[in-house]
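The following block contains the structure, expressed as structure tokens.
Heads up, one of the protein chains got dropped from this complex, but the rest are sitting where they should.
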Amino acid sequence: MIALDHPTAGVLRRWHAAGNLRLADLRFDPAPECLALWDFVLSEEDRLRAAQAAGGFIVGAMKDLGTIPVLVAAIPRARAFYPDGAWWLPCLQRQSGGQLAAADRLGIGEGFCPVRALLGCYAAGSDFPSPDLDICAVGATCDDFSAVAQRLAGLGRDPLWWELPAFRAPDPGEAAVTLPNGEAAPAVLVAAVAAELQRVRVALGRATGTALDDLALRASIRRANQVRARVREIRELALGAPYSPLPAVELLLTEILALHFCSDLDRCLEILDGVQAVVADRVARGVGHQPADAVRVLWLNPVADLRVLQWLEEAGGRLAGTDFMTAQAMAPISEDLPPITALAQVALCDRMIGSDRRRAALAVAEARPRGIETVVVARVPGASHGCSEGPAMAQAVATMGWPVVSIEVPVVADAASGQIRGRLEALLETALTRRTVRP
Amino acid sequence: MRVLFASPFIPPEFITAHGHRPSRVLSAAATDCHQGRCAVAAGFDEALVRGDLGIVVGSCDQMRRSADGRVAPTFRFHLPATWTTANAARQYGDELQRLSVFLQRHGGHAPADLATHLLDHDTRRARLRTGCSLLPARAAAEAIAAYAVSGVVPASDPVAQPPDGRVPIALLGGPLPVAAFDLYDLIEGCGARVVLDGCESGERGLAAPCDRRLAADDPLAALVDSYFLAIPDAFRRPDSLIFSWLERGIAERGVRAVVVRPDPWCDLWRAVVPRLHDWGRLPVVLVESDGESGSRARLATRIEALTEMLG
Partner (left out) sequence: MITAGVDGGSRAVKAVVVADGRIIGRAVRDSGPQPALVAEACLAAACADAGLERAAVSRLAATGYARAVIPGADRRVTEITCHARGIAALLPGTRAVVEVGGQDSKVIRLDPNGRVADFAMNDRCAAGTGRFLEVVAARLGTDLDGFAVLAGAAGEPAAISSMCVVFAESEIVGLMAQGHAREALAAGVVAAVAARVAALAGRELTGPIAFTGGVARIPGFADALARALGGAVVVPPQPQLTGALGAALIAAG
């Protein structure tokens, strides 16, 4: 791992000089492909502004996390991004951007999750260009976002609201379909989501003047599937290899690419190809950045402050399972079904739209084969769903006996570093102790 | 069987038509809630006992995400946040149909005389509205609560409240547990009077008068109209129904200020406060009460300051 002042980290120093001050506190995978991954993620604003300046149509998709960008990518001159992705900017910029202070002034204070940073961006016209269309998924998406989006609407935006209903299992005797994640879902639920996506499709066509036909949608789905497949491959290698071949932060960035391709699908694939080659090479050579006996951790929720993931690694842990709220964006989209139906099915793979118990069960089922030893629930500060995630996860792993720790990760976690690091270290010590007493 | 639910969007007449006893939960958790846990959501879990049926309405995170593992069979009702589209109304209707199957599966029968039940409850609510318009705020809230819990409209012979110099206000927020009804007294003690009860447990949570012809022709459609398309709430997108409802309150009842009382962990209602500030039609005061010592004094200061300002 290298720091910002390493000779090969020049590309990151540029972003640090541009205001991303937190980079100075992070450590980075030295592979050029991984540094390129960082550069790609950090340069999205530039791409979006250039695209808009060139007459492109910019869509601010919010909260569906993975579905709307596939629709948008079917329109040649349109690009989608996630304004709610601004939630990590206050950390990255060490609060120098003033996004949260601006949200405070708009009456959306610390009681709300850091997604509120998007209000500051919209108000100041900073960090991303003003979208030509806002598309907000509400319904079973979280209250914090819903409140923030309504506040945004009150600032003169006119978002297209679409309903993402709560996931539920089929009732007895009810017609069901199998989702790409293997779950059964009621056919009527898929149809309801499809009807909403169809409404979005029509609105997008009207706004851009480009009718979204099935042919274009199928092509977009094919390309999205390439990204998703690549991300899944990298993730499987990163989480499953004996020696962890990719640091946690770089894995999180990789998963984020599945959401919206950082608004350049072709370049996104190139970046992912590079990262995958690095990871595959390391796995083949049996090398990694963590020793083979590092404690295997299932990590729930993304963190605004990436440094926290590195504290885990510095304490001797490694990721072997993740739920960064991106599962639906990695699920393969059916290329056989009508495109809108296929997208509706992957939208329902979102683990955040069901009960906490369902989410915990899915995360555990996926991670269990990788020899998970402990679980970290990283609570998002202010998030209204935060209070029940820890107990649900503890219940889900009770029979396995995995120790679970729940930590709240502030936007900039330095103030809580002693507390957080203490808990993480205690968790890993507990896991190591369990190794020795295991029959 | 007794069917418990905590949302005003569940029509009690629909449950009655299936041969069950509807009862809305209006109590907060009796035990302490851990940090971040909504007392109303926890209160619903406490109220539900073996032998009941439950309906959990997923209009907020805490209700939606906690819907598994209860002691009694529980139906998860997805209440769309969107409401201006045909898709949303259809989803609400579909959920009612699915609820019907659930109620039948658990000891109920196929809906019988739904239109009759609908008209009966519409009559009760009309009587309730008339009575409440004459009652002091607390008594009105108690009457609405009695109807919500048991379906019974308390007999009363109210007389119109003469103007008493108190500042007429709207109280807005989520469900106000019955145990917290002394808020109405506190408000009156501070020189204000709730003339528009926008708590979920108050008149805001009452279904709109139904179209009697539609009720006879298509009772399900009438339920969609009276409940889904009519009840204002903070979770709805867009949230414009709240403002049109308040606008009527200003015109018809002379509302001069809004007091917003969100539950301590409710993002949805807290976020309404800056929206009301932007709206700019009335002064807005945020009051929070979580039972901590001293919270009553803080609350009184805010309301007294409001009445001094408007007095």
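Letters are used for the chains, namely A and B, taken in the order the chains are written, and counting of residues starts over at 1 for each.
Throughout what follows, a contact is a pair of C-beta atoms (placed from the backbone, for glycine too) under 8 Å apart; a residue touches a chain by one contact, two chains touch by 3 or more.
Source: prediction; values computed, not measured.
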Sole residue of A:Glu45, A:Glu110 or A:Glu429 that reaches the chain not shown, by the stated touch rule: A:Glu110
Given the full complex, what residues of chain A touch the hidden partner chain? 94-95, 101, 104-107, 109-111, 410-412, 414-419
In the whole complex, what residues of chain B lie against the chain that is missing from view? 264, 274, 277, 283, 285-286, 288, 290, 292, 294-295, 297-298, 301-302, 304-305, 308-309
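We adopt the following convention: only the chains that are shown with their structure count from here on.
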In whole angstrom, how far does the Cα centroid of chain A sit from the Cα centroid of chain B? 35
Seen from chain A, its contact residues with chain B in the complex are 106-108, 111-112, 136, 138-140, 142-144, 146-151, 153-154, 161-163, 165-166, 168, 171-172, 188, 192, 195-196, 199, 354-358, 382, 384-388
Residue positions on chain B within touch of chain A in the complex are 34-37, 58, 60-62, 64-69, 76, 78, 80-82, 85, 87-88, 90-91, 94, 98, 101-102, 105, 235, 237-239, 265-268, 270-271, 273-275, 277-278
